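Everything below concerns the one structure shown next.
A single protein chain has been removed from this complex, and every other one stays in its place.
After this line comes chain A, so read on.
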Amino acid sequence: MNTHPAGRILRAVLLTLLYLFLLAPIIVVFVESFDDSTYLRFPPEGFTLDAYRQVFANADFRSGIQVSAVTAAVTTLLALVTGVPAALALTRLRFRGRDAVESAFLSPLLVPHIVLGLALLVLFAPIPLTDTYWGLILAHLGVTVPYVVRTVSAALAGADPRAEEAARTLGAGRFTVLRRVTLPAALPGLVSGAIIAFLLSFDETVISLFVSGQSTRPLPVAVLQYVEYRSDPSIAALSVCLVLLSVAAVVVVERSLGLRRSLRS
């Protein structure tokens, strides 16, 4: 396109600056995670892997990782169990109040998490669901199901409904059509929805702060409480681990199915 050398150089410089701006916090954290001091500082002065050892030696972090992993896994599963049929109904059926149902499924995205967290606390406290796995999972479902509905709907909207009719004329009953034609067509959306749901749940902080407690403290809440009293490179090391987890998941999805395509709707 722009073949002028000066234009090309300008473009390269601008892109580099943009990416530096976007990645600066992550770079700082990454560098800092190898520092040998006992508090966060920049630039670092030594090099050690102690911070990474500390993360996995810390009991709060370890239980936090466990709580978050269990919560995220169950949340993902339930988000698929509710989100996929919802997406199927929203894209393949015409019924009264379809738009209302669709809005209801997507509305948690529009409400600030702090409002959701407070509302869930008020709702859960008397049941009591606060400080339980089910409370966390239920709360996380609210913010993850919309993504699953969205990604699966997008995949289904891109698939030809005539293919399902063709399968029926070829002798497939409704359930066979669902299993052999509809779900395979929705698979890219299903997988990316699952990964997004898992990452969102694993990362969820604000709502978790309201509904979690001493016995079920997810990792982000544990980190938050840790940094209230201390700030050492182990926080940076933990952050690097989380970033790598997210990047790995996104790369896998992008490579295999195309995340951008399934997010578009």
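Points worth noting:
Operating definition for what follows: a contact is a pair of C-beta atoms (placed from the backbone, for glycine too) under 8 Å apart; a residue touches a chain by one contact, two chains touch by 3 or more; residues count from 1.
Please note the rule applied: contacts and distances are computed from a predicted model.
Of the names listed as "Cytochrome bo(3) ubiquinol oxidase subunit 4", "Branched-chain amino acid transport system ATP-binding protein", "ABC-type quaternary amine transporter" or "Altronate dehydratase large subunit", the one that matches the UniProt record for the absent chain is "ABC-type quaternary amine transporter". The residue touching the chain not shown here, chosen from A:A159, A:I207, A:V223 or A:A249, is A:A159.
Only one of the listed residues, A:V29, A:L80, A:L129 or A:A167, touches the absent chain: A:A167. Among A:L118, A:A157 or A:A185, the one in contact with the hidden chain is A:A185. In the full complex, chain A touches the omitted chain through residues 159-160, 162-163, 165-173, 176, 180-181, 184-185, 187.
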